[in-house]
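Everything below concerns the one structure shown next.
Heads up, one of the protein chains got dropped from this complex, but the rest are sitting where they should.
By written order: A and B. Residues from 1 in each chain.
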Amino acid sequence: MFELLGIAPQALFGQLLLGLINGSFYAILSLGLAVIFGMLNVINFAHGALYMIGAFVAWMLLQYLGIGYWASLILSPIIVGLLGALIERTLLRRLYHLDHLYGLLLTFGLALIFEGLFRREFGSSGQPYTIPDLLTGGKNLGFMFLPIYRGWVIVASLIVCLATWFVIERTKLGSYLRAATENPTLVSAFGINVPRMILLTYAFGVGLAAFAGVLAAPIYQVSPLMGSNLIIVVFAVVVIGGMGSIIGSVVTGFGLGIIEGLTKVFYPEASTTVIFLVMAIVLLIRPAGLFGRTR
Amino acid sequence: MMQTRNLAILVALLALAILAPFVVYPVFLMKALCFAIFACAFNLLIGYVGLLSFGHAAYFGGSAYIAAHVAKVWGWPIELAILSGVAVAAILGLMFGALAIRRQGIYFAMVTLALAQMVFFLAVQAKFTGGEDGIQAVPRKVLFGFIDISNEFTFYYVVLVIFLAAFALIYRIVHSPFGQVLKAIRENEPRTISLGYRVNHYKLLAFVLSASLAGLAGSTKVFVTQLASLTDVQWQMSGEVVLMTLVGGLGTLFGPVVGAFVVITMQNYLSGFGEWVLVIQGVIFVIVVLSFRRGIVGEIAAWWKARRNGAP
Partner (left out) sequence: MKLKYGLAGFAGMVLAAGAANAQISDNVIKIGVLNDQSGLYADITGQGSVLAARMAAEDVGKIGNTTVEIVFADHQNKPDVGSTVVRQWIDQDKVDAIADVPTSSVALAVQQITKEKKRLFLMSGPASSDLTGKACSPYGFHFAYDTYMLAIGTGTALTKSGGDTWFFLTADYAFGHALERDAGEAVKAAGGKVVGAVRHPLNTSDFSSFLLQAQNSKAKIIGLANAGGDTINSIKQAAEFGIVAGGQRLAGLLVFVTDVHALGLKTAQGLVVTESFYWDMNDETRKFSKRFFDKHGKQPSMVQAGVYSGVAHYLKAVKAAGTDDPDKVAAEMRKTPVNDFFTKNAAIRADGRIMRDAYLWQVKAPAESKGAWDYYKLVATIPAEQAARPLKDGGCDLVK
C-alpha cells in the first residue's frame, strides 16, 4: 500500500499538476453544461455523448479525409455544434415550457442513441488517435515527467474558458445572452431574436464538449463509452459550482480536478466518490452551490 | 362514479395477475412486480410530494444486500430477511431524508444522488457485498416455516401478495388526510406552511415511507433472482426508476406499475436484439418525452376524460 507519510513533497506537486490537467476537462465540459443550463434551463445529459462524438469526429476526419489534429480542433466543434443546432431546433425546442426533468430525459435518450450507434459501428474497445507530432515527447520537470501534450491541455482549456467568460461577461452579445436568461420576454420585446440566441447557445455549449473531446482523443482511447462515465461527474461539478454560473463551473472544474488528484494519492479507491462527497457537503452548507445565487 | 370504475379496473387487474403466470414466464413477472413496487415507492415522492429523488438505488440496493446477507450467511428465514432489508432502508431513508429535504428541486435531486453514491462506494468497499460478484445463490426455501417457495410458480403468488400489500399501503397513504397534505405541499408549499402544517415533518415521513417501500422492492427482488449485485446500487438504477415512472405516468396510481412492466419487458425481450438495445431504448425515451409526456396511464386517462366530456 501507498504510505501516507512516505510521499515526498515533489511527488505531491506532480500529483497536483496532474489533478489540474484532469480539472481542465471538467472545466470545459462543465462550462458548456453551465452555459446551456443558464440559457435554456435544460440539463444536457447528452453532453458526455457529444464529447465522445467530438473525439470520434476528429478520428474520422483523420481516418477518412486525412485532416489532422489542429484542423480537427476547430472543425470538430463546428460539426458537433451543427448537430447540436439540429437537436435544439427539432427536439429540445418543444420542451422549454416544461419542467427541466423532461429536457434531462430527452437528452438522456439521445445519449443512449448516440452511444449505441457508435458502439455498433466502431466496437466497444475504441480507436487509437495519436498525439500530434508537434506535441509528442515530454519534459522532465525535476519532480515529474510531464508529457508536452498534457501541458498543452491546460493551456488550451484555460484559453477557451477565459475566452468564453470574456464573451459572456464583457461583450454586447454576452450582455444580450445574460439578459435573455433573466427575462426572455423583455429581451425579445427589444427586437432581439431570442430563439436564435438559444440555438446559438446550445450549439456553442455542445461545441465546447466536442472541443474537450478532441483534446481528450490523444490521451484516452476514442471509445463510444468514453462520455458515459464522465457525464455524472461533470454534472456534479456544475452543481457544486452553482447551476448556470460560468465562473463557478470553471473554478470548480479545476478545483475538483485537484481534489480528485490528491485522493488518488491518499485513498485511490475513493477517487471517483470524493466528488460526490464534496457535492453533498457543499449543497448542505451552500444550498445553491459555491457560486450560485439562491432563486 | 370514479370509485366504481377504479374498483372494476382493480378487480380485472387482479384476475389478470392471478392468471398471468399460466401464460407468461413467472420469473419475469416477479421481477416486473418488484420493480413495480420500486417505481410506486419512487412515485410517492415525485408524484405526490413533488420531490425528485435521484438516489433511490441506495435504498433498493442497500436493502437487497442486507436481505441477501442475512438470508445466506446468517441463515435467517426469508420473512425476517425482507423485514431487515426494509428496516435498513427505512433507517437510510431517515438519515438521507433529513439531510435532503432541506433542499429544493434539482438540488434535492443532487443531494440524494450524492448520498446514494456514498452507499455505492460502501458496497464496493465492504467485504460482505462480494464486490462485483455480488452475493450469489441466496437460498429460497420456505416461508413462515411451512410454505415451500423454492418453486417459481408458488413464489410468484408470494410476490404478488407483497406487491398488493405495498400497493394498498400506497393507495391508503395517497387517499388519507396525510396524503392530502402531501399534495398540498406539491401544489403550493408556502401556502401549506401558512396553513400551519409542519411541512418538513410531512416531507420526511413521505421520504422514509418511500425509501422503506423501495427497500421492500429490493429485498423481495433478492429472492426472485437469488442474488444481490452492484447493479442494484448503481446510479443507473436510480435513473431507471425515474424512467419507469415517467413512461407509465407521473403521479398516477397505476402509472409506475405499467412503466415498470414496459421497461422490464424491454430489458428482457430486447436482449435478443443484441447490439441495437441501447439505440432502441434511447428512441423509446425520446418518443415518450416528445409525444406521451403524461406517460401511458396518464395519456389513457386523459383520452378517457376527453371522450367522456366530449359525449353529450
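We take it that a residue touches a chain if its C-beta (ideal position, glycine included) is under 8 Å from a C-beta of that chain, and two chains touch if they have at least 3 such contacts.
Treat the numbers as computed from the prediction; the structure is a model and nothing was measured.
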item: Neighbouring displayed chains - absent chain, whole complex; value: A, B
item: From A:Ile67, A:Ala179, A:Ile192 or A:Ile219, residue that would touch the chain that is not displayed; value: A:Ile219
item: Option touching the unshown chain, where B:Leu83, B:Ile106 or B:Val124 are the choices; value: B:Val124
item: Interface with the unshown chain - residue positions in chain A; value: 1-2, 11, 14-15, 18-19, 21-22, 116, 119, 123-128, 130-131, 138, 144-145, 147, 149-150, 219-221, 223, 225-226, 229-230, 261, 264-265, 268-273
item: Sites on chain B contacted by the missing partner chain, in the whole complex; value: 23-25, 27-28, 31, 124-125, 130-134, 136-137, 152, 221, 225-227, 229-232, 265, 267-278
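Here, only the chains that are shown with their structure count from here on.
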item: Chain A residues within the chain B interface of the complex; value: 43, 91, 94-95, 98, 100-102, 105-106, 108-117, 119-120, 232, 236, 239, 243, 269-270, 273, 276-277, 279-280, 283-284, 287-289
item: Chain B residues within the chain A interface of the complex; value: 52, 99, 102-104, 106-107, 110-111, 113-115, 117-118, 120-121, 124-125, 235, 239, 242-243, 246, 275-286, 288-290, 293
